[in-house]
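Sharing a structure with you now.
Every protein chain except one is present and positioned as in the full complex.
A, B and C are the chain letters, set down in written order, and residue numbers restart from 1 in every chain.
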Amino acid sequence: MAVYVDGTTRLLVQNLTGREGSFHAMRNRAYGTNVVAGVSPGRGGQEVQGVPVFDTVSAAVEATGANTTLCFVPAPFASDAILEAAASPGMRLIVCITEGIPAHDEARVVNYLRQTTGVPLIGPNCPGVISPGKANVGIMPHEICLPGRVGVVSRSGTLTYQAVHELTTRGIGQSTCVGIGGDPVPGTSFVDVLSRFEADPETEAVVLIGEIGGEAEEQAAAFIKAHMTKPVVAYIAGFTAPPGKKMGHAGAIISGSSGTAAAKKEALEAAGAVVVTYPTEIGEAVAAL
Amino acid sequence: MAVYVDGTTRLLVQNLTGREGSFHAMRNRAYGTNVVAGVSPGRGGQEVQGVPVFDTVSAAVEATGANTTLCFVPAPFASDAILEAAASPGMRLIVCITEGIPAHDEARVVNYLRQTTGVPLIGPNCPGVISPGKANVGIMPHEICLPGRVGVVSRSGTLTYQAVHELTTRGIGQSTCVGIGGDPVPGTSFVDVLSRFEADPETEAVVLIGEIGGEAEEQAAAFIKAHMTKPVVAYIAGFTAPPGKKMGHAGAIISGSSGTAAAKKEALEAAGAVVVTYPTEIGEAVAAL
Amino acid sequence: MNLLEFQGKQLFARVGVPVPEGRVAATPAEARRAAEELGGKVVVKAQVRIGGRGKAGGIKVADEPQAAEEAAAAIVGMDIKGHRVNLVWVERATEIAAEWYVSFTLDRGVGRHLAMVSARGGMDIEAVAASDPAAVVRRHIDPVVGLAEWQATDLVYRAGLERAAARPAAATLRRLYRAFVDLDCDLVEVNPLVLTAAGEVVALDAKVTLDSNAFFRHPDFEAFREAFAEDPLERLAREKGLGFIKLDGSVGIIGNGAGLVMSTLDVVSLVGGAAANFLDVGGGAGAETISDALEVLTRDPAVRAVLVNIFGGITRCDLVAQGIVDAIGSRDLPWPIVVRLDGTNAPEGRAILAEAASERVIPAATMLEAAQRAVDLAGGR
Partner (left out) sequence: MNLLEFQGKQLFARVGVPVPEGRVAATPAEARRAAEELGGKVVVKAQVRIGGRGKAGGIKVADEPQAAEEAAAAIVGMDIKGHRVNLVWVERATEIAAEWYVSFTLDRGVGRHLAMVSARGGMDIEAVAASDPAAVVRRHIDPVVGLAEWQATDLVYRAGLERAAARPAAATLRRLYRAFVDLDCDLVEVNPLVLTAAGEVVALDAKVTLDSNAFFRHPDFEAFREAFAEDPLERLAREKGLGFIKLDGSVGIIGNGAGLVMSTLDVVSLVGGAAANFLDVGGGAGAETISDALEVLTRDPAVRAVLVNIFGGITRCDLVAQGIVDAIGSRDLPWPIVVRLDGTNAPEGRAILAEAASERVIPAATMLEAAQRAVDLAGGR
């Protein structure tokens, strides 16, 4: 079994009747993902290219045994949709693509899930997860993927594709690629995914793509040092980035010197990861492991 | 080690400077309970008969290592005080005597504790817990207790005393007596206490005091049937009680035929408990086990 | 505290739940004026804090003011299951397209809020629930976060409410839940919540029970009592802070703690007597509370003997004894008082009673003995 998604995935698409929902659901289905249902309140009873649509998640799950959901619900309603999915018995993974969810909504939902159902949430504002050759749950361009034994995890959507592309063009396949998203309070952290890769017999090495801001890469470094036996190749974006949003003195007090690309690179290298300078070096570095 | 409280208990009293707080704190101390601190915001630095008072629970715990709290905070502020205690590292038991907490406050606090810290809460609106000869944390008149090997658990305050009195006057001692309180959403249920008594090597038999309303006795019966090896003697009050608050059709739909004294007695007897008719029979029934 | 229908509807209006326009009337003439002001067809409804008024003839439709006056004349003064009708509510008639049932309450079994919704609203919802449980959709709500939008929507679709009205129905559920929580209600029940011919969602009835423990947050709620036909004895007891319910027997009961008082009622019944009341002085009662409790019982001519059953904890037996002595000293109590004291400061309490040496006070060593003496003194059943 792969990490997060595989042949046992029974996928529900929230807002299947939307433009992006239907486009990517059909792409995922074409890749072999078992897309069993859609949810759009008020559209229960309709179909989208043969996929039945329900008014509520509970009705969809009851009728189809969906165990994974892919959420394309617009930002003002997305946190409610995540809670709906999490409350459904048998739900084992929520992937939320939606970008632009208010930070307080996101913080409430992520903390509430941690405190209650514990159903893992990937995203929001992420490209989803793909286990090449098995299932694609998200918006990643699966054409660039190749089945194999390298796990990829990234905070950045398009940089994930770039990393996967670098691997595939060198003939290096991927076990699972996870885009955790770059939002302030992601449902899944680098550490969550690294621990799954470490435990996954189908993964032999890991590529980690980070960027400036926050402490996620520093936490990943601490985990790698303490718990990872598998090799890690990392790339960090943002060495020349303009300073981001100023968070007053509070931001400076919280973060201290952490959060810069240089600090993250240093932490990962100290933890034993190979940190490359160009994205194009990712494939070479993995090949050299 | 006894159930909930014993010689390792380091007791904090919330609202120690109040009339009831100081009266019962001193009684508990006189019984041998290790009363280490009190909390009354704005009175930090004062003392109550040698017990130091702090402004906040966190300060009290930091200074004294308190691990158990007894809450006498008035009803409008009691749920906040419970949350404060629960957030304190090292807190292992909260006993809340306060009566008249609004039902929605209570429901929020109890559910939040379950979802987060998991610190057990006894009460609110309860007489507390006593392990005779070891510690008294609450308002039970410890003069009527006798150290021994019968566990007592009750929803009713004064009926708890009555039950303990019946045991002691027949020379039957108690391991621990727990008043869980009769509020709509008690922090601790019969089942919670029964499972501790079942696991407690110092308890050989259990006395359970129930009353009309709710489903707590029915749930206790199910637990006794499935999990209890120790004998249980039960008494239920309210066979001739006037009908309580009408909860509309909703109440009737939820409860169906359960909730009456007769239904509770029947459920407990079916689970193998000895159910007595007079409170005075409690001692006789335990003696006859 | 159970509210009258029109009071519940006032609360619904506060949170934006639509209710029909109406007026309260205490007399047929007032009902006529109300009908004239409202215009058109009206419904005249008995205001009583008990269910089943429809079947009892307490709800009548009136096409014009004269009919409203006649309806009120028939309803005001009615006795519905022991409740006298003092007020009617005259409201504009609603054209009904569908009748639903909605309630929010606390499920004590799991300690969470419970929503119940049915597409088969109307008078016989309990029968529906019994014969076809699936027709009443039940969902628990986490009190920490409340009724989410998705959950209100789920309730509406799962209960099979009219699809075209799904949005306003879900919005109304959320408003009713807000009333339930923000106004500290133990129960909010609407039967029926109707869909009108015009597509609006309107609460045609309102059964609201307020949590009196939360009145410190809602000082205005006390005023609701003014419309109740409250028993004078119960009113006095409430004003004194005592838990009191009038019963049919001759033994007055005073105790501390609902459980002990209930148990005392049971024991009195088992030894052949019958309690005149349930009176709980609560925890931490002082001398004055006991004295007040005895005063309340003096207003009940059915009482022949009184049983004071106290097991002290937070309540101190010395204060209880002092209260009894004070009451005897200040009033001519018409009956003997059997007193059983145990627990906190019981020896001190017994000493106070012994010192007072009143022949009206009979000490008893146990609860059973106390019940037997009290029943004997009251002359049996």
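As a convention for this text, a residue touches a chain if its C-beta (ideal position, glycine included) is under 8 Å from a C-beta of that chain, and two chains touch if they have at least 3 such contacts.
Quick caveat: nothing in here was measured; it's all calculated off a predicted structure.
The residue from B:Thr116, B:Thr169 or B:Ser195 that touches the chain not shown here is B:Thr116.
Hidden from this view is one chain, which touches subunit C at 144-145.
Where subunit A meets the missing chain, the touching residues are 20, 24, 75-76, 97, 99-105, 107-108, 110-112, 115, 127, 139-141, 143-144, 154-159, 161-162, 165, 182, 184-186, 209, 211-216, 219, 235, 237-242, 245-254, 277-280.
By the touch definition given at the top, subunit B reaches the unshown chain through residues 41-42, 44, 55-59, 77, 80-81, 83-84, 87, 112, 116.
By our rule, only the chains that are shown with their structure count from here on.
Touching subunit A and subunit B at once are the following chains: C.
Placing every chain at the mean of its C-alpha atoms, the farthest one from subunit C is found to be A.
Rounded to whole angstrom, the centroid-to-centroid distance between subunit A and subunit B, based on C-alpha atoms, equals 46 Å. Looking at subunit C, one finds that residues 142, 144 touch two or more other chains. Subunit B has residues 115 in contact with two or more other chains.
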